[in-house]
Structures are given as structure tokens and as C-alpha cells.
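Below: one structure, written as C-alpha cells.
A single protein chain has been omitted from the complex, and every remaining protein chain is retained in its original position.
Naming follows writing order (A, B and C), and every chain is counted from residue 1.
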Amino acid sequence: MKEATNKGWRHKIHEVIYGTHTRAGKLFDIILLIVIVYSIIVVMLESLPRFDVKYHRFLDISEWVVTVLFSIEYILRIVCIKKPSKYIFSFFGIVDFLSTVPKYLSFFLVGSQYLTAFRALRLLRVFRILKLVRFVGESNNLVRAMSASRTKIMVFVFFLVIISVLLGTTMYLIEGPEHGFNSIPHSVYWTIVTLTTVGYGDISPETALGQFIATVIMIIGYGIIAVPTGIVSAEYASAKKKNEGNRNTDRFCESCGTQIHREDAEYCRKCGYNLSEHQ
Amino acid sequence: MKEATNKGWRHKIHEVIYGTHTRAGKLFDIILLIVIVYSIIVVMLESLPRFDVKYHRFLDISEWVVTVLFSIEYILRIVCIKKPSKYIFSFFGIVDFLSTVPKYLSFFLVGSQYLTAFRALRLLRVFRILKLVRFVGESNNLVRAMSASRTKIMVFVFFLVIISVLLGTTMYLIEGPEHGFNSIPHSVYWTIVTLTTVGYGDISPETALGQFIATVIMIIGYGIIAVPTGIVSAEYASAKKKNEGNRNTDRFCESCGTQIHREDAEYCRKCGYNLSEHQ
Amino acid sequence: MKEATNKGWRHKIHEVIYGTHTRAGKLFDIILLIVIVYSIIVVMLESLPRFDVKYHRFLDISEWVVTVLFSIEYILRIVCIKKPSKYIFSFFGIVDFLSTVPKYLSFFLVGSQYLTAFRALRLLRVFRILKLVRFVGESNNLVRAMSASRTKIMVFVFFLVIISVLLGTTMYLIEGPEHGFNSIPHSVYWTIVTLTTVGYGDISPETALGQFIATVIMIIGYGIIAVPTGIVSAEYASAKKKNEGNRNTDRFCESCGTQIHREDAEYCRKCGYNLSEHQ
Partner (left out) sequence: MKEATNKGWRHKIHEVIYGTHTRAGKLFDIILLIVIVYSIIVVMLESLPRFDVKYHRFLDISEWVVTVLFSIEYILRIVCIKKPSKYIFSFFGIVDFLSTVPKYLSFFLVGSQYLTAFRALRLLRVFRILKLVRFVGESNNLVRAMSASRTKIMVFVFFLVIISVLLGTTMYLIEGPEHGFNSIPHSVYWTIVTLTTVGYGDISPETALGQFIATVIMIIGYGIIAVPTGIVSAEYASAKKKNEGNRNTDRFCESCGTQIHREDAEYCRKCGYNLSEHQ
């Protein structure tokens, strides 16, 4: 108890802000989360004209309270850490900065207060707060699969863009500005809307030939949607398998060298050697 | 025969209502199913203005007949069971209650009769009625896969929401209320419509920059649709494999009774008994 | 040569119509395919008002020529086969019948000639004509995967319908007829349009709560699109594996009994026994 006091107030604050194992740390994290969610809701409501007119004063005060709270937290985070620069230029450091500054800038610049919506990024803290060890462990395979398929998906997107430019130009030549395909970039936009099966319908082909080519584009889109899915699916299965394989391979029979696959095995399945006896 | 009579009328009713193996039980289940489907159709037709005007009297009587039948069934279910509280607070108990009460409430509250559409949930009984042992067995892998990928998909949805808030705010700033992006929540709604490739087209970007970002959102959506699919696909394959692995369950150690999982095992992994010697 | 003549004209026709190995049989199949495609194009063009006005006479004559040709083929198919009833009630027998009759019925019934579009089903013959042994072999895994996942997908569709009824009713209660959700069946239709990520936009939620629930529905739809894909994907992989496994397992070393996995192996990989010498 005495030792803890000796560590000084900086250490105490550090424990509350960065720690997640103490009672105070947990409480701080939960309050922080509530404030973050609350601040995002306030920004959203502010953008609703009906709401803003009625409760403008309340929303504005809420905004300022949240901003001041975040500023205090930001300063405390810098103060109580040994190497402040490490935090300031980290991902969360920049996010924390961006979630306080815009409100102060709103004195000078109109519209900048909307940037406070970047506070949503702070929600990513929830992963740390909920001590998502299990989640991180589980999504590890996912991260590995994503990273393994990254270059492949980039090549895929690159092809997608080239195809879209070609098909978009073709559609522009066929349909033309009189049917809503105002320009090549606009047609490329339409092509991507169609290829990804989004299909707003703000522009849609009206000539028979245009509709025929649109049909072909849709079927292409339907076919190539399989590619990224197939890649991620296979890579994920592969990452999962590797992970599972690694879970058991560190145990060998001392007598005959056979690998023991099952964790609950007590005897070697090849020579009958008693495994537990000699551990 | 005498024994059955001794068990009293409660037991008999129990056998008919809960049992699925006797003739009477089967008949009861089939009639129940028909009444459920009929009651849902009645609720649906009632909401059609043209139909309701013409056949209002008929539909109303149908509703009442169904409701009374369901009420009788509900009371019988409570009466004939030993621990009524167990049924009342079970999933089907609540569903059964909700499918009778709204009609009675319609005396006092307007609109409450539409809640009877919750009767659709009763259709889930069909799984029990059709004695879907085979189905449950087959969808077991599916359930296991779903449960294994639950946390991962929740993390995924969480990311989706954060991305949507950020991109939605960006689109609100670019397009603004003059192009239909009336507020941030509205823009977030649009972003999710686009990310999930639904694409209603009730709102669609009109500025060049907005369309460019919409294109990026679509490609992101196209890419991340691969993630849940990949997860479920891999988990399902893995659950299926495990299940197949467990299928080799016809081999037990003669000495200690432990199940032998690996086909190439020569010694029991629990007691070291020589399996091959005594075959 | 003499023997062929003895078999009579029925046999000859049989060879041309049903055979695919002789020169005449091949020619017949190709002509048949061309006529089928031609007849479908004619039916399609007939439905185009502009085309029909201009070339009505030509299209009508084309229709009649095709119908008479199909009738002759149908009669010949019945005449030259030993058990006509087997053909008549087979899938293709019914399709062939349906592709001739509607035109004759058009004397009496208006609109029935459109049923001739069922001729499209005759296109399935292309699989037989192109001697798609390779295709059938390759799509065998696919067929097996589809059949293995049939019940599971049916269960899935059943759940989809129940969810749609519940969510559709909820949306009807929230949005109501004043925002285009005219009735419960109409709302259920909208829910399925949204869940399947089709998103026409003929109806779209207009209240804030409706848009929020729509968002939830989309994310659910986005999540459950993974389920059928995952099932088919895993079942297909499993069917493929089984098929590949079966391709090699019929070869064992005569000396030590080890299974020979590689088809080009000449010596046993376990005991060095010369495999080819003793075959």
C-alpha cells in the first residue's frame, strides 16, 4: 500500500487511464465509452434540422462538456506517460487529438465541428476496454487471412477498375448523355454500381443494346463476386488449420518419437509408452 | 391399457399435445400447423384494404375462432404439464401467449391486433412436428459453425458500423442536404445501404466527388462481403470435418473403454493397452 | 451394311434422332439446336411492339414453320422408339409437347402462344448434344454438393421466410400505408427485397425508426448471405475431395500393403517393391 503511494500521482493516473485490471481503471474505461457514444449521438442529432432547432442550446452545451472532458483526458494521457511523443503520434493519440480540436476550431471555421464525427474512431477503444483477449485471439486467423489475401485482392480491385473503365466507356458510347450517361466518369461510376450489384437505379440503360450489355456486366459482376470471397474463405481456412496444427505439435513420445496429436493422450498411440509418467 | 387409464386425463392430453409418436399426437400437430398457417394468412389479408372491405366480417370471425382455439390450447398446455412455469417462461410459452393476447387487447387498443403476426414464430414448431431428427442432425454442423463464428461476425458488424459512421459523415459533408443527404444519421443509413450492396436509390450521390467516394464504398462493400462468407464457410467446413472425425466412434479400448479417435492408433491413448494384438 | 438395312426405317430414324455418334445424328442435333434458338428469338421479337408491327407476317410464318417442324420431330420421336410412353412422360417429352401445342391453341386462346417460350427448356438438350461427358463429370461434384446441401438450404429458406414475415409486419406497423408499405404482404415483399440485397427502391423507409430497422435488416441479410455460400462451398470441397480420394485408392503394394497414392509410382514408397513388374 505504501509502495503504491510512493509511486506518485502520475503513476496513479496512469493506472486509472491505461490500466484495465484495477477497479478504478475499469470504471474509467466504462465512463469513457459512455461519453464517446454520447458524444457521437450528440453530433448526429445536431445534424438533424428538426432536432437542432428545438434543442440547439442543449446540444451545444453537451458538445462543449464532452470536448472539455476529452481535452482533460488528452492532457492527462500525455502528462502521466513517460514518453509522451509515443502516445501523441500513435493511432489513438491522433484520433484523440482530432476528437477535441474541431470543436475549438468551430470558433473560426464553419462546418469544422462535423469533423468531431471522427470520434467514432475512438469506439475502437472498446476492443481494449472489454479486454478482448479472446476476440483478438479468435480474429487473429481473420487478420492473418486478410493479410495473406491482401495483394491478391489489390490485383483483383485493379482489374475491376480497368474493366469498369472499358465497360463504362462502351456504355457511354451506346447510351450517351440523352439516357443519363452524361460523361465517361459518370458511366464508369454506373458500371461499378452495376458490377458490385448495388444498383441504385439513378441511371439505368434504356436502349436494347445498353440493357443487353448491362445484363452481361451483371453476370460478370455476379461471377467475380466469387473471387474475393473464395480467396478470403480459403486463406481463412488455411490460417485456421495452421493455428490448430500448431496447437498440438510440441509433444512427442520420448520412447518412439511419434507426435502426440491429442492433448488428453496419456499413452503413446504407437508404442504404448506411458507419457504422463515421465513428464 | 389399465395403466394408461390410471394416469388420468391430464396424462392423456399431455400425450396428445406434447407427444409426437402416437397417432393422436401426430394429428394434433398437423391440425395445429394448419391453424397457424391459416391464422397468419388471415392477418395478412386483413391488412389488404381491398380484401378487408369485402370480407371484413369473415376475416374477423376467423380471427376470433383462431384466437379461441389458441387460448384453449394454451390453457391445456399449462394444465396438463407438471411444472407449468417451465412452459410459460420458455420460448414457445411466450410465443403462444403473444399469439392469443393481442386479439383480446384489440377491444381496448387500436393496432394491437397486428401483433398477432408474431404467430409466425409458432411456425418454428414445424421443426418439432416433422420430427426433424435428420434436419437437426444435418444442421448441427451449421449451428456449430454459426456459434463458432458468432464473436467474429459481431466484431465484423461492429467495424461495419464504425466505418459506416465515418463514411456517412464524410458523404454528408460532401453532398449535403441539397442532394438528399439530409443529416448524418440519414447519410449513415445511405452508407449501409451502399456497403451491403442493397442500393435502393432513394438517395444517390450527385456530385462528382460524392460519386467517386460512393464507388470506393461499393468496392469496400464488395470486398468485405467476403469476410463473413469466408468465416462461415471455413467454420462450417471445420465443423463438418470434426463431425466426420467423431464418426469413427465404433472403436473402443477393450481394456478401459476409452473411445479411439485416430484410425491408425495401435495402443490405447488412455491405458496403453495394445489394441492391435487382440483384434 | 445389310444388317443395318434389315433393322428397318424406324431404327434408322432412331439413330438420327437419338444417336449422337453418327454423322447424321450430329447434323440433326445441330440443326435442332439452331431451330430451337431461332424459335426463341422469334417469340421474343414478337413481344416487341415495334418489331411485331413491322414484321408481323414474317414472324407469324416463322412461328408456324418452327411449330410444324417441332411437331414432326415429336411424332418421329414417338414412332421410332420402342416404349413411346417412356419418352412421352419423360422431362424432355413433356417439354417437347409444351413447345408445339401452345401455337395450335392460339387459334382458340389469346395469349397462349407466349407459352412457347417454354421452348427455352429445350435448350437443355445442348448438354446432350455437345456430348458433355466432361461437363457432367466435372459438374458431378457440383450436383453432389447441391444435393448434400439441399435440406440445409431448405431449412435456411424456411427461416428466411419466417424472419421476413416478422420483420415485414414490424415495418408495416412502423411505416404504414402512408409511406408505401400498403399491407403486410407488401411489407414482407419489401423485407425480402432488402434481405436479399436486391433493393429496388420502389418502396423505401422514410421514418427515422423505419430506416434504422431497415439498416438492421440489411446487416442481417449481409450476414446470412454467408450461410448458403458457406454450405455449398464446404459441401463442394468435401465432394471434390471424396472424388479425388477415390481416384487413387484402388492400388496397394502387394508386398507390404501400403497404399499407393501417386498414379505414376513404379516402386512402393515404403518397402521398395517393384510394382510394375508384378502387374
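Everything that follows uses one rule, which is that a residue touches a chain if its C-beta (ideal position, glycine included) is under 8 Å from a C-beta of that chain, and two chains touch if they have at least 3 such contacts.
The shown structure was predicted, so the numbers you read here are calculated from the model rather than taken from an experiment.
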## Note on the structure
Filtering A:Phe28, A:Tyr74 or A:Tyr200 for touch with the omitted chain leaves A:Tyr200
### Summary
In the full complex, subunit C touches the hidden chain through residues 40, 43-44, 47-49, 111, 114, 117-118, 120-121, 123-124, 126-127, 134-135, 138-139, 142, 145-146, 153, 157, 160, 185-186, 188-189, 192-193, 196-202, 225, 228-229, 231-237, 240, 261-262, 264-274
#### Entry: Missing-chain contacts mapped onto subunit B
197-201, 229-230, 233
### Task
Just the residue numbers, please: which parts of subunit A touch the chain that's not shown?
151-152, 155, 158, 162, 165-166, 169, 172-173, 177, 182-185, 188, 194, 197-201, 204, 208, 211-212, 214-215, 218-219, 221-223, 225-227, 229-231, 233-234, 237-238
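FYI, only the chains that are shown with their structure count from here on.
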### Query
For A-B, which listed pair, A-C or B-C, repeats its interface with over half of the contact pairs the same?
B-C
### Query
At the interface of subunit A with subunit C, does the proportion of residue numbers present on both copies reach over half, so same, or stay under half, so different?
same
### Task
Could you grab the centroid distance between subunit A and subunit C? Build each centroid from C-alpha atoms only and quote it in angstrom.
40
### Message
Please output the residue numbers of subunit A that touch at least 2 other chains, ranges allowed.
### Response
197-201, 229, 233
